[in-house]
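A single protein chain has been omitted; all remaining protein chains appear in their positions.
== subunit A ==
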Amino acid sequence: EASDFCLYWKWRHLYVPRNYDPTLHPFEVPREYTRALNATKLERVFAKPFVASLDGHRDGISCITKHAKSLSTIISGACDGEVKVWNLPRQECLRTVQAHEGFVRGICSRFCGTSFFTVGDDKTIKQWNWEAPGYGVREEPINTILGKAVFTGIDHHQREGTFVTCGQTVDIWDEQRSSPIRSFSWGVDSFSCVRYNPVETELLASCASDRSVVLYDTRESAPLRKVIMQLRSNTLCWNPMEAYYFTCANEDYNLYTYDIRHLDVPVTVHMDHVSAVLDVDYSPTGREFVSASFDKTIRIFPKDKGHSREVYHTKRMQHVICVRWSADNKYVLSGSDEMNIRLWKANASEKLGLLSAREKAATHYNKKLIEKFQHHPQVRRIARHRHLPGDILKQKRELREMREAQRRKEQNVRKHSKPGSVPLLTEKEKHVVAVVE
């Protein structure tokens, strides 16, 4: 027996005989628990989500969009009417266009990736070529449409040459024409955001200033239905995988995920922000979304959880206006008031670059361990802990106190009134005012 081992003495470091007999491996559970605890701690130690900052804009960033075909390219529009095209791996600006006078309100990429559209405060829609013009040639849009009122948002159809803008009305445009082929309005003075459904491509959703989210079918002449909430929604985003869900970012610090089939009650209320939520974008897998808030943080929520799993902030980042999840599901881009676009990892502790097989196996094993022991108090405490800036923490506590007081008062009112006259409302039911068909 010993001679067998001596025979391979030269390669002894490679010879690792195993015996999986449980009696040779006592304390399975406590050891695994210790490993899980270590893995959780290491995950927090390695959580360094900030990758890069893209600076160059001369005013606050108002909108960002992804290239339809290329992972490495994004476009951003600023409050001074400037549009910049960026290369992400090299972290440099490829091209700068003075697109509008005043704000650039919206940008969208054409599905084929050959051109992009911008709308601005100067009541124009401009179509630009993705290719930069040659040296010495002036930057000129391919097409310019002059509208009647200010446009606040734009989105392009998934497959056809039509796009939709919003402003005082929701207009559907043909690329070949200079006037809208259809306009929708439903007794509302303005809209802040409009989005095409990525799967059911004729379906539209928009956020209106009368605190409602309106659904449209472009094949029909009138809007489908709308849900009115207690406060206004700023933007919305469709879940790209389960496209009957959309999430809207609300002024009341919450995000609401709705099922378009049952608009009367949101599927989930996502609470954690301490100020108005300004933008939201889904990951391409549809399992999570990222939200940007006026409270100078961005948060990542699982699509079916009420609280965020991650919060990103820096000392210098001001109110975050826009946020996008990259198409490879690895990064998050945020544009904020202080003229910077920041690139974050979607998974804070993920190691970037190529991983060896052993590294992959180790990360996979650690992930499973954390998942297995996630409900143990020690593991949960460490995994949940996030550092927050002092003022946000203070506001969070204040909000909690307010909610608690409100709840207590309601409880007291219920106690002293006729049974059943003050109904017990869940958090989901509280925020919807009405659904109008």
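In the analysis below, a residue touches a chain if its C-beta (ideal position, glycine included) is under 8 Å from a C-beta of that chain, and two chains touch if they have at least 3 such contacts; residues count from 1.
In this section, contacts and distances are computed from a predicted model.
A.B. asks: Pick from "SCO2 protein", "WD repeat-containing protein 46", "Geranylgeranyl diphosphate reductase, chloroplastic" or "Regulator of G protein signaling 9b" the UniProt protein name of the chain that isn't shown here.
C.D. replies: "WD repeat-containing protein 46"
A.B. asks: For the chain not shown, which residue from A:Thr23, A:Gln176 or A:Ser421 touches it across the whole complex?
C.D. replies: Only one listed residue reaches the unshown chain, and that is A:Thr23.
A.B. asks: Could you list which residues of subunit A touch the chain missing from the display?
C.D. replies: These residues of subunit A touch the chain that is not shown: 1-5, 12-13, 15-31, 33-35, 38, 376, 411, 414, 424.
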